[in-house]
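Every protein chain of the complex appears in place save one, which is left out.
Coming up: chain A.
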Amino acid sequence: MSDPFTNLKSSMEKSVFKDFSFSNERKNAVKEAIRISQSQPQFHSWKIETIIAILESVQHESKDGYTISTQLFQKNERTFQKNEGQLYTLLHLLENKEILTSNWINKKKYYSLNSKGKKYLATYKQDTSKQELSLNHLLEEASL
């Protein structure tokens, strides 16, 4: 018994798929769509200051997202103003990178510094010159 499908590939190539390939215009349309999807969300470019502000706010005790958000606001860190959801994206990212750890207590997720996070914070404080820090202080006071 011969297999009726043996010639399927050549048959289809000669008939229904003749001159039918995924054109360069179509490929470029895909690349274009990818580029647009990238340029829209700006979430990826976090400022170092924002990250540090979060690390600082949880360095002594664990806090839930809402408390962190309020503290950032008090510290005049406005990255997440009117865009609070993004804070949770960043918290999640930091958690994935093992800079933060979390605990569920009473249906709330409490974040705290991991050993890796503590190290980052310490190095950051050493690296930045005192001048710059005091300048930041000044700026902060000026904007209050």
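By our rule, a residue touches a chain if its C-beta (ideal position, glycine included) is under 8 Å from a C-beta of that chain, and two chains touch if they have at least 3 such contacts; residues count from 1.
The rule we apply is simple: contacts and distances are computed from a predicted model.
Between the names "RNA polymerase factor sigma C", "Ferredoxin-NADP reductase", "Hydrogenase expression protein HupH" or "Oligopeptide transport system permease protein OppC", the one given in UniProt for the chain missing from this structure view is "RNA polymerase factor sigma C".
Listed for chain A, the residues touching the missing chain in the whole complex are 3-12, 14-17, 20-23, 26-27, 29-31, 33-35, 37-38, 44-48, 51-52, 93, 97, 120, 123-124, 127.
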